[in-house]
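For chain A:
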Amino acid sequence: MPCLSRPFLIWWLLALWWLPAAVAATPLTLVDDLGRRVELAGPACRILSLVPSVTETLFALGAGGKLVGRTDFCTYPPAALQLPSVGAYDNPNLEAVLLRRPDLVILSADMSNPAALARFEALRLPVYIVYPRSLDGVARQFEQLGRLCGREAAAAGLGRRFAAVRQQVARQAPVLGPRVLLCVMVEPLIVAGDETLMGEMLRLCGGRNVAPGQRFPQWNVETLLQADPQLILVSAHPGQPRPETFFERWPVLQAVRQGRLVQLEADWLQRPGPRLIEGLQALAAVVRQAAPVQP
Partner candidate 1 sequence: MIRLQALGFSYNGRPLLRQLDLVIPAGDLLTVMGPNGSGKSTLLRLLRGRLQPQQGQVLWPEGEAHRLSRLRMAQLVAVVPQQLEQPFGFPVRELVAMGLYARRRGLAAPGRRDWLLVDEALQRCDVGHLAGRTCARLSGGELQRVLLARALVQQTPVLLLDEATSQLDMGHRDRVALLLQQLCYGEGKTIIQVSHDLNAAAQLSRRVLLLSAAGQVLALGEPRQVLTAENIRRAYGVEVEILAEADSLRILPRPLPAWSGQSLSAAGTQAGSPGVGGSA
Partner candidate 2 sequence: MRRSLVRAWLPLCLLCLLLAALFSLVSGTLDLSPAQVLRLLLAPEGTAVEQVVLWQVRLPRLLLAGLVGASLALSGSVFQAVLRNPLADPYLLGISGGAALGAVLALVLKLRFFAALPLAAFVGALAALALVYLVAQAQQASGPTLILAGVMVGSLATAVLLFLLWLIPADPLRSAVFWLAGNLAHAPPGWLSWAATGCALCGLYLWRQAPLLDLFTQGEDVAADLGVDVGRARLQLFCAAGLLVATAVALAGLVGFVGLVVPHAARLLWGPAHRRLLPAAALLGAAFLILADAVARSLLAPAEVPVGVFTALIGAPLFLYLLRWRGQA
């Protein structure tokens, strides 16, 4: 055939050979949650995640093999424990970081140390900063992480599941939800306000937060007694005293009298990762159960 002359074939073969490499070498430019431009030569292959929720998400996207390091707090999924740790998230060991030779470092705006950011930039390591402040922010995070590790399809799937659960929960939310106290710490008593991720999740499920406004105020007993919530949700980390011992000292609270003191896994509600799906479902179930009966 005339089009299959030898030079033409050679040209096509070369093009076919270059094409995947060309595709793979497409430079990636993203804007992170703080508005910083992050430029990578391509999807990252050696990712150092210094944010526990990001570690979880990357594993959920099937990109666990691309992770080269984690922090001490990245404990889920169990496979993550196989990765070497570089220390705590606010004070990573710089030598350990360098040893891992990452081509991308992921930090969190409110958990990581700003000094660490300066260090990494001085070492010319690309840094991506996450800061999901809302459920939409979490959805965006899934998508961005998918692009960062080259697993856009898996990320889209996760995003769809997340959106579906959100819609389902919103549909099933009671019209008049219970008044809820979201407790993240028992001693001292620290509650989650409306402007937190947890607060938004509660609102979605139809609950009414008794702690308005601020992020994580500390409450004294009198405020608790005055608020008198219908449902007390405790999502505290291990190391805290048992919530029953604290709350059952005040039987005047209706939540204690009616036995509406529920403990939920802290990481389901506080880590902006894939387990928010379980968290939303559990939260919605509890809220529906505690909703006051419609007259």
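Note that in this section a residue touches a chain if its C-beta (ideal position, glycine included) is under 8 Å from a C-beta of that chain, and two chains touch if they have at least 3 such contacts; residues count from 1.
The candidate set was assembled so that all candidates are chains of the complex that A comes from, given by their letters.
The shown structure was predicted, so the numbers you read here are calculated from the model rather than taken from an experiment.
Trainee: Given that every candidate in 1 or 2 is part of this complex, which one actually touches chain A?
Mentor: Contact with chain A is made by candidate 2.
Trainee: So in the complex, the part of chain A that touches candidate 2 is made up of which residues?
Mentor: 73, 185, 187-188, 217-223, 225-226, 228, 236-242, 249-250, 252
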